[in-house]
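Questions regarding the structure given below will be posed in turn.
Every protein chain of the complex appears in place save one, which is left out.
Order of writing sets the labels: A and B. Residues in every chain begin at 1.
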Amino acid sequence: MAGATEGPVREALDALPLVDHHCHRVVTADLDRAGFESLLTEGDVWPGVSPFDSPVGVAVRRHCAPLLDLPRHAPAEDYLARRAALGGPEATRRFLAASGTGVFCVDTGYPPGPAALPVEDAAVYEVVRLEGVAESVAAAGVEPDGYAEAFRTAALAAVRRPGVVAVKSVAAYRTGFDLDPHRPTAAEVTGAAARWLAHGGRLAEPVLVRHLLWTAVDLGLPLQLHTGFGDGDLRLHRADPALLTDWLRLTAGTVPVLLLHCWPYQRRAAYLAAVFERVHLDVGLTLHHVGPARAGAVLAEALEITPFRKLLYSSDACGVAEFHHLGALAFRRGLAELLQDRVDADELALPDALRFAAWAGRDNARRVYGLPGDAPDGD
Amino acid sequence: MAGATEGPVREALDALPLVDHHCHRVVTADLDRAGFESLLTEGDVWPGVSPFDSPVGVAVRRHCAPLLDLPRHAPAEDYLARRAALGGPEATRRFLAASGTGVFCVDTGYPPGPAALPVEDAAVYEVVRLEGVAESVAAAGVEPDGYAEAFRTAALAAVRRPGVVAVKSVAAYRTGFDLDPHRPTAAEVTGAAARWLAHGGRLAEPVLVRHLLWTAVDLGLPLQLHTGFGDGDLRLHRADPALLTDWLRLTAGTVPVLLLHCWPYQRRAAYLAAVFERVHLDVGLTLHHVGPARAGAVLAEALEITPFRKLLYSSDACGVAEFHHLGALAFRRGLAELLQDRVDADELALPDALRFAAWAGRDNARRVYGLPGDAPDGD
Partner (left out) sequence: MAGATEGPVREALDALPLVDHHCHRVVTADLDRAGFESLLTEGDVWPGVSPFDSPVGVAVRRHCAPLLDLPRHAPAEDYLARRAALGGPEATRRFLAASGTGVFCVDTGYPPGPAALPVEDAAVYEVVRLEGVAESVAAAGVEPDGYAEAFRTAALAAVRRPGVVAVKSVAAYRTGFDLDPHRPTAAEVTGAAARWLAHGGRLAEPVLVRHLLWTAVDLGLPLQLHTGFGDGDLRLHRADPALLTDWLRLTAGTVPVLLLHCWPYQRRAAYLAAVFERVHLDVGLTLHHVGPARAGAVLAEALEITPFRKLLYSSDACGVAEFHHLGALAFRRGLAELLQDRVDADELALPDALRFAAWAGRDNARRVYGLPGDAPDGD
């Protein structure tokens, strides 16, 4: 059980400034109960089913309350009252600082806005969500036969801004991954753009989603892909990363691919990371939703066959900074539990455990995104 | 490992009169070896492969033998001999009483017959299996264009009988969930009824299965759905509850949906329970088949992200009352193991653990089905 593990791996992970390679901005304003609860769940808030009575709610009361000067397991009412008394900005500041994160890579597509977090002593980079770029192009007005070039131009402009380190796609939400893996022809793109532009709305046209993924390859930056767990807008079975296999094969030798979240498909993601050079994975979002009590179990599955060079850390925290803190805590404890147990059982040497912990928490992300750093392992 | 956990959560769960929200009737008659073994497995009985040599058989010898005054782990031969000596009715009475169940909701569609169990001090309610209703309508004779109305009328009559608290569908067996999620038109239903009625047999016509699910919505009662694990008549990959996503979205705001069994898709079911207000789940059938040794592990996955308001208890016991006992025992020990471990690791407060235990074992079912009770948590 996470939480009980102590020892040198835990100490090293607790001291490591993490690279959170995928997160979102936060609401720093004060939040009432309805507002806070709505940010606590991937569903909605329903009568009689408080999000506090879920694994993530339990984890917030256990691990976030003390940062608001409350006892562990403080009741939800006390938590909300104290958070309100401190004010949203102060609470946010405390959680972000407590996360011990050195680098945040912020998906600026949701909620839309600049990459910014109220942090000192941490670097903030930007991840450009390509569906947002495409939808902006459509909103600005474009002819179907000009869509491909306009999207490409806008995406290039977006990624050339300072601080942009990656692009992201939510194709998993829009169509799922059961797509024709081939690059669509110009004529197919024009025809699909005509269909989409006639009605507008979110980009969910299969040919254009496919075109978006191939455009991402052309951009040359690492590509983050939502896979698995998310909100109620998803069809989970179509977000299985294994469905990407043919596309990964066709795009071999191009950009790094970062499979985000993955749960409950973490083993399938691990398979892809084990056999495709560019594929990496994290279990962000999952870790704070399952909480420290299960983070070790989920990480253990994710790491069953994953090369230790291929696991990254992300919180995928969104909305409330509690999740930036909880994500980091669950990752540190879960990974420490897993590695220290193996060291204690003499299945793993301590120096290797410390190396793998630093890779997963920081160095693998530095390597994939080309972030500055001390390159402590000479890679 | 389940079985070793002691402490206040286990004590509370051991004392809690469970609501078994989905089970079946039992054979109270005496059973010979072949008869007993055939009820012990979801498969058939094969030469050289005794169902006693499976996890559920091991659990029966361990946990049921003492209720027949035998030592733990008694050999199968001794078990069968002692059960025969006591007689089926007495054995059944002992197991049902030992289950500590306060309410049984009995699926009267399989085996067909009235909702009845030889219990004292327990309430028995009925769950109406809609495929059985439809097949009775067909057997009684109906024209294709009268099918929809006749089915609706028969279903209404069935659910208005005293003691009926829910309906159930085995669509997972008949077609699987990869169905067009939309309500079929009257013309589609008539056409499909013509095809089905021409040949008769089990209801497995995709349009009519879809129509059955939508009729369930109209009935207004909670809808139990078989998902995942079952007997050899299943295509497991088509019983994945995630395939229901679009249908759940279209029927939002209507009846409660109870995902039964779920294994090995308990995480996908948990996702649905986390993002759809009406969706609840259990891991019935699974718990006694995996036995107390693995019940905690399966529950831990099922509860990774499930709101604690959304987990229910069912045994799905069928045929022999050993399973009503084993299901209850595996649930109590598995859930106690999970919750007590978190309390011991200071990841969960004891009052919350006790609350969640009572919810899952009794109160969530009372709430969904509107069962009488003390409503101890004021819900």
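Assume a contact is a pair of C-beta atoms (placed from the backbone, for glycine too) under 8 Å apart; a residue touches a chain by one contact, two chains touch by 3 or more.
Keep in mind that what you see is a predicted model, and the values were worked out from it rather than measured.
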Which residue of B:R25, B:R62, B:R94 or B:K168 touches the chain not shown here: B:R62
Listed residues A:E6, A:E149, A:D218 or A:D246, member touching the removed chain: A:D246
From B:L67, B:A84, B:L156 or B:L236, residue that would touch the chain that is not displayed: B:L236
Missing-partner contacts on chain B, residue numbers: 1-4, 41-44, 46, 48-49, 51, 53-56, 58-59, 61-62, 72-73, 229, 231-232, 234-237, 263-264, 289-294, 297-298
Touching residues on chain A - with respect to the absent chain: 240, 242-243, 245-246, 249, 267-268, 271-272, 274-277, 300, 303-310, 341-342, 344-349, 352, 356, 367, 379
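Note that only the chains that are shown with their structure count from here on.
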Between chain B and chain A, distance of the C-alpha-averaged centres to the nearest whole Å: 36
